[in-house]
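The complex is shown incomplete by one protein chain, all other protein chains being positioned as in the whole.
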Amino acid sequence: MSPALLSVEGLRVGFRSADGGMVEAVRGVDFCVAPGEAVGIVGESGSGKSLSMLAVMRLLGAPARATGGRVIFEGEDLLAADEKRMRALRGRDIAMVFQDPQSSLNPALTIGRQITDVVRAHRGVSSAEARRIAAESLERVGIRDAGRRLASYPHEFSGGMRQRALIAMAIACRPRLLIADEPTTALDVTVQAQIVDLIAELRCELGLAVVFISHNLQLVAEIVDRVVVMYGGKVVEDGPVEAIERAPRHPYTGLLKACVPSLSGPVGPLTAIEGAPPRLGRLPAGCPFSPRCPDAIETCASQMPALLAEAGHRTACWRPR
Amino acid sequence: MSDLRKALRGLDWSGWLGAGIVGLIVLAAILAPLIAPYDPLALNIEDRLAAPGAEHWLGTDQAGRDVLSRILFGARASLSVGIGAVLIGAAIGVSAGIFAAYRGGLGEQIVMRIVDGVASIPLLVWAIAIVGILGVGPLPVGPLLLPNEVKIILLVGCLFSPVFARVTYAVARRIAGADYIRARFLQGASHWQIVIGDVLPNCLSPIIVQGTLLVAIGIVIEASISFVGLGVQPPQPSWGTMLSDARSAIYSGEWWLPVFPGLAISLTVIGFNLLGDAVREVFDPRSEARTLVA
Partner (left out) sequence: MLRLVAGRIVSSIGTLLFVGLALFALTRSGPGSPARIVLGADATAEQIAQFEQAHGLDRPFLSQYAAWLGDVLRGDFGKSFVTGRDVATEIVSALPVTLSIVLFAFLIALVFGLGIGVLAALKPGGAFDRVSRFASVLGLSIPAFWLGIVLIRFLAVDLRLLPPGGYFPLSAGLSLHLQSILMPSLSLAVYYIAVLARMTQASLQETLRGDYVRTARAMGLSAPQVVFYALVNALPPVVNLAALSFGYMFGWALIIEQVFNIPGLSRALLNAISQRDFLLLQGIVFLFTAIFVFANLGADLINRMLDPRQRAAA
């Protein structure tokens, strides 16, 4: 087995809360991404999925801090790297696209300017060459007439086109890892499918590894090889996508699957997960899902189950299915 | 008046400091005849140019007049112009804004154009010019002989009115189209009742914020106009005229003559600015973007 491209080990992220204490939002997360592999990270809002990846990129905003663990990228611990090294990596070796394409592009500068700035930040090319690379990136993400489009402003693009432009910016320097944080959540359903397909295509063409963060298991399952399910700041299940789809082991994953009604099959009552998302700082000592879990027993609330692996499929549960 | 309660609860230490300063100065102005140690107009040539000491806490000026007393009485001129101009400006501006928003049509266009016209007038230049044209003598109004300050209050008040008109117009327009106003109409409320009961209370917070900040500006305007001799006329004390008289003292070393009136102006303005900023924080923290400048 080739060495992992990205290996997250025991990552912890905390916030300084209003009263001065530290609230942990990511509580010891482990997972790996192999070169060229597509991994989906699925969970509710507040599960810590976005924060984990922001921590990987060292882009956490002031109140949040990585408080423990290691993030090994191509043999280097990113949490120990200095800002200069991170700036070299960001956009060139690891790239991230975010949720809202509307606000993620600078409204006052042309698309071309924003992409060429990224290219020239990482490669010492002339501005003409940078424009050529930018146009090529735009073509690659399916924006036609790319040469002219370089002079457009973000407000002249539709939502889907903006997200494509952001992806173009991300891949312009041929990164080895693309992190997409809910890239389709703010888009129309039809456009969502296009963007997901685009990411799958780029992954094939460029040999990219992809981390696709979403709250939608169904969406993610279409293009990833593996799914990591997070809840309450911890990884609760991590396995091949077929296994997760066919036979999820953790009760939470099973419920997530059941929540999405299928288009085929009989119409029945909708499934919902009882209870409310966990409040950070008020988590049980044991499994974070225990308050809402239909299979929970006493041990679940008091003792944290370890991630146990079985044929490449890990689950953290006292009573896996 | 829940807005008032909200304001009082939301003020931070700088707001209370500002309120304290303002309160103190207003009190000093009102009580001046009672607390001033000397008559501000009393000439006393033997004691002229006395440095601050036990007898005259802030010293005396070239004519032997007690500086402290003149400062206390000078507060009256500054505050009456500042507050008076804001009250008049608010009265005119709010009426105009509500009228325009409510009327719509041609009335709205005409009123807002006039507002734009007045807003295009450079305040200080015109204030100086108009007082210059009308003269600095007292204004005969019926049986009364109003001092020059009244002219300034009216003038500056008119020139302040566009600020209030625009703010009120914006709020009133937003509200006038609101569904709950239509509901009130259907309930039988008259126009007047709606204006007083619904429109005005919503305009109150921006009016208070702008008004407080404009008082500060009005005070500096009064001092500036008096400094060039077109404001409060001697021998009446005004901080501006005191500074004008103190100009020769810059060279001869009587430091208390320019320092204390200037401190008085600065302190008063700081008070109103702190208060105005704090009140704005409470009601509309994001409006930092629409800074008032003069």
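As written, the chain order gives the labels A and B, with residue 1 at the start of each chain.
As a working rule, contacts are C-beta pairs under 8 Å (C-beta built on N, C-alpha and C of every residue); 3 or more make two chains touch, one makes a residue touch a chain.
The shown structure was predicted, so the numbers you read here are calculated from the model rather than taken from an experiment.
Engineer: Sort through A:12, A:27, A:49 or A:90 and give me the one touching the missing partner chain.
Structural biologist: The single option touching the absent chain is A:90.
Engineer: Given that one chain is not shown, which residue among A:42, A:166 or A:187 touches it?
Structural biologist: A:166
Engineer: Determine which one of B:203, B:243 or B:279 touches the chain that has been left out.
Structural biologist: B:243
Engineer: Of A:59, A:204, A:285 or A:308, which one is in contact with the hidden chain?
Structural biologist: Missing-chain contact among the listed residues: A:59.
Engineer: For the chain not shown, which residue from A:17, A:103, A:127 or A:302 touches it across the whole complex?
Structural biologist: A:103
Engineer: Please identify, in ascending order, the residues of subunit B that touch the omitted chain?
Structural biologist: 116-117, 119-126, 128-130, 132-135, 216, 220, 223-224, 227-228, 230, 243, 246-247, 250-251, 255, 258, 261-262, 265-266, 269-270, 273-274, 288-289, 291, 293-294
Engineer: By the contact criterion defined above, which parts of subunit A meet the unshown chain? Give residue numbers in ascending order.
Structural biologist: The missing chain touches subunit A at positions 57, 59, 86-92, 95-96, 98, 100, 103-109, 117-118, 121-122, 153, 155-156, 166, 169-170.
Following the convention adopted for this analysis, only the chains that are shown with their structure count from here on.
Engineer: Could you work out how far the Cα centre of subunit A sits from that of subunit B, in whole Å?
Structural biologist: 57
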